[in-house]
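The complex is shown incomplete by one protein chain, all other protein chains being positioned as in the whole.
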Amino acid sequence: MDKVRVGIAGLGRLGKVHANNIANKIKGAELVAACSIVEDELAYARNEFGVEKTYTDFNDMVKDPDIDAVVIVTTSSQHCWQIEAAMNAGKHVFSDKPLGVNLEECLQAKAAVDAHPELKFFLGFMRRFDPSYAYAKKKIEEGAIGTPYLVKAIGIDPESTVEGSIKFAKTSGGIFLDMAVHDIDLMRWFLGAEPTEVYATGCTFKHKEFSEAGDDETGVAMFKFDNGGIGTIHVGRTAPHGYHVETEIVGTDGTLRISPIPEKNLTMIYNEHGAVKECIENFGIRFDEAYRIEMEHFIDCVLNDKTPSVNVDDGVESTKIGFATTEAWKKGSAVKI
Amino acid sequence: MDKVRVGIAGLGRLGKVHANNIANKIKGAELVAACSIVEDELAYARNEFGVEKTYTDFNDMVKDPDIDAVVIVTTSSQHCWQIEAAMNAGKHVFSDKPLGVNLEECLQAKAAVDAHPELKFFLGFMRRFDPSYAYAKKKIEEGAIGTPYLVKAIGIDPESTVEGSIKFAKTSGGIFLDMAVHDIDLMRWFLGAEPTEVYATGCTFKHKEFSEAGDDETGVAMFKFDNGGIGTIHVGRTAPHGYHVETEIVGTDGTLRISPIPEKNLTMIYNEHGAVKECIENFGIRFDEAYRIEMEHFIDCVLNDKTPSVNVDDGVESTKIGFATTEAWKKGSAVKI
Amino acid sequence: MDKVRVGIAGLGRLGKVHANNIANKIKGAELVAACSIVEDELAYARNEFGVEKTYTDFNDMVKDPDIDAVVIVTTSSQHCWQIEAAMNAGKHVFSDKPLGVNLEECLQAKAAVDAHPELKFFLGFMRRFDPSYAYAKKKIEEGAIGTPYLVKAIGIDPESTVEGSIKFAKTSGGIFLDMAVHDIDLMRWFLGAEPTEVYATGCTFKHKEFSEAGDDETGVAMFKFDNGGIGTIHVGRTAPHGYHVETEIVGTDGTLRISPIPEKNLTMIYNEHGAVKECIENFGIRFDEAYRIEMEHFIDCVLNDKTPSVNVDDGVESTKIGFATTEAWKKGSAVKI
Partner (left out) sequence: MDKVRVGIAGLGRLGKVHANNIANKIKGAELVAACSIVEDELAYARNEFGVEKTYTDFNDMVKDPDIDAVVIVTTSSQHCWQIEAAMNAGKHVFSDKPLGVNLEECLQAKAAVDAHPELKFFLGFMRRFDPSYAYAKKKIEEGAIGTPYLVKAIGIDPESTVEGSIKFAKTSGGIFLDMAVHDIDLMRWFLGAEPTEVYATGCTFKHKEFSEAGDDETGVAMFKFDNGGIGTIHVGRTAPHGYHVETEIVGTDGTLRISPIPEKNLTMIYNEHGAVKECIENFGIRFDEAYRIEMEHFIDCVLNDKTPSVNVDDGVESTKIGFATTEAWKKGSAVKI
């Protein structure tokens, strides 16, 4: 095989990003099929990327013998059964995060993945592939900060997209399931350990719609890890300056801080406000490169029989932790994981 | 009165700083007496500042009719009875933080202060007087970040002084009582609210001596506040880069971050390591100006019959919270305050 | 035409970057031919990019009817005649900077370009396409800093590549021709004006080999512009921290500063040196994205009959200014341009 023939499921905002990377930016991949229940998305695939085969039924697409791999970018509640169906049909699978929306289906997806060691499965925790995050990980592995023991993760959506968040507040599963799964993954990845207990709380000071819907505008959680390490997460939805994702890893010999200023680029303006770094607007811009690199990684694993660096267990664990965090937040007390 | 005649108790490291400010840097103050059980400290007062009256017994000093105010910089366990004795002797009192080492004595000190409304009492939470912290407070009062609802406070001692911390690990009362009281005060001050519950944990990855002594190298705590706000504290003892005190205040319309880089001064070096900001070595250098300004404030209150901006209740509350945090850390569970 | 069939001339370090972009990263381009006098480079083109047609004679390649455009990345002294030959053979031309090594040949190349208005010519001033530089330009056009009147441009190669610079010191044409042409272009671009006089000097404090070869390690020049504006250039060869390209544009209402810290990525390390931003190693890493974007721009111009944003006049002018600067440096006095 010198080209992986890919069928994509879901062509919403992020689906389009993945489709474009597959079609135009990754040498070893070819976008040959698309599946969506939205006709506009299929038309987009045909017109933008010249995709000839389009499907409205995922089960049909995975039967297509001309497809080697399936990229799943559907809504979260569809991920698990689609993973199962695709693997049982003999396809390599790239699934966007989260793995699933409850632990049961995650374990079912895991069973399917485990049953097919001959196929590659990759879960889209793209932050790990962002050059700055990858660099931090490499520095840690090189010993630059000694043993890491505390991770502080921040992820705040921009105020500019708050209307959308409000609209989905009732069905989002709560701020921690909705927003913290990347941060949970980063904590596990940087500490190389698993959390055993979580304490969480939330608040809503600006947009009452969140608390009225049973959700919160801001969530803060604290984790004890099985190696003695500690983690904290701060997620929010209303950063006025832009999309703020920041992570700090404290080690015995030093600290790494990734993106304390989510700067748009290398330009600084001195004006009547002071010395100003303008900030990144949204996740698509921030992680544009990471989305491409993670897909390159997946394609490389398929082509060259390598082991993907994010696997189904990362999905199971992060979902488990997300649910425990949500329980802690709702109960207002510490919860064992 | 155009000069406040001050007697100082305690001339250790911080006592010397206060003595020097009183003697040399504050127009309205005069250092007229010193009290210490260490003869060297009294000699220092005589030689450095020309102090004529020296005492070994605090009760003697407070009887001196030529003293208007007493500055208490003794060990923490002496603060409360000295406050009481001084106020009962009719002296204005500046006490270094913490107010006391247990809640009972704090309440006793508070009773003494409350019994003397004609006298000024000030508690040395000097961080509030640091120009950057004072500026942040002013910006918040001006509405620059809307309503503040989350405070994240960090205070890490430099690795260079870890030997001293190890030596006192057994008797320090634990990392939260030893180190977090300033951060507790800052959370209360910036949020304008009181914490109702705390969850805390700690870890020791570098210097086993801490955990062996029942203490910890790093402590992390999370607080729920009565107005719905949230606070987090991260204290530590082994920052390789220097003395790291940083505070972030998140509000509905913006965020303030104070000292994310504890830079030594305005100079940056580009060298083989990269673009480097060297960092501040210790608390004395970091808060040198704050120590002077808080003393100016105290003297101004005495001279001009103003109300000190930090009062005995701030001491009682911060001590109460420090003990609750310590309890949460030791029990490993959430504690109501 | 829906794909531009490209022949590349020169596959040295930068040639490989361009070849890879054309072959793998730009949808509308196809790499169909390569020309080099170095057999290894042709083998590289065949093996890496599957290029079938390889040439050792540039004149042969430009006769190939299956080629629409030629990308010239040969040594500077070959650019002009190759541009002329390619255009006369009816090919669109992308030439790497500088346009040429003396004004006469630049004017000859210009004549060829001017004689073929039906063909596109683009000169590779890639810095203009770097996201940070492009953003600065856009901000200026939007009025963010009022009228720009002073540009300060810095370009310093890393100490790590100084051996190469020393080797070519005798034949480089001097530091200003060798290194300042991008900075000259940036000054013209940001000020929208032409320099009328230049004063320049240089020095060599570290590696005597430069002055012994009649060159210099550091060059500083100052320019008066025909609109009353001012420019300064500082070029050097021995930055210990990495590859330092920085540009400041001062305007009536604000200042833009691009890349004052040539940071490798968004990660900062706090360690025993302080708070450290590691820096970019070399121009390839710094301008990786710019090289791709400028090529996309060229291909887009060819495919969609657009006017390239950098033209032959930019090449003529920058060369003229480079020579005047070199004359000023050698004579040690101001020179009219």
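Think of it as A, B and C in the order they're written, each chain with its own count starting at 1.
We take it that contacts are C-beta pairs under 8 Å (C-beta built on N, C-alpha and C of every residue); 3 or more make two chains touch, one makes a residue touch a chain.
Quick caveat, the model's predicted, so the values are computed rather than measured.
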Given B:51, B:119, B:145 or B:321, the residue that touches the chain left out of view is B:145
Among listed residues C:222, C:245, C:312 or C:337, the absent chain is touched only by C:222
Missing-chain contact, candidates B:258, B:310 or B:337, resolves to B:258
For chain B, residues touching the missing partner are 24-25, 27, 131-132, 135-136, 139, 144-145, 253-260, 263-272
For chain A, residues touching the missing partner are 239-242, 244, 261-264, 270-279
Chain C residues touching the chain left out here are 146-147, 149-150, 152, 199, 201, 203-206, 218, 220, 222, 224, 228-230, 232, 234, 236, 238-241, 250, 252-255, 257, 260, 332-334
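Here is the rule we use: only the chains that are shown with their structure count from here on.
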At the largest C-alpha centroid distance from chain A we find chain B
Cα centre of chain B to Cα centre of chain C, whole Å, reads 57
Dist(centroid_CA(chain A), centroid_CA(chain B)) in Å evaluates to 42
Note: chain C sits from chain A at a C-alpha centroid distance in Å of 38
Touching two or more other chains in chain C are residues 263-264, 270-272
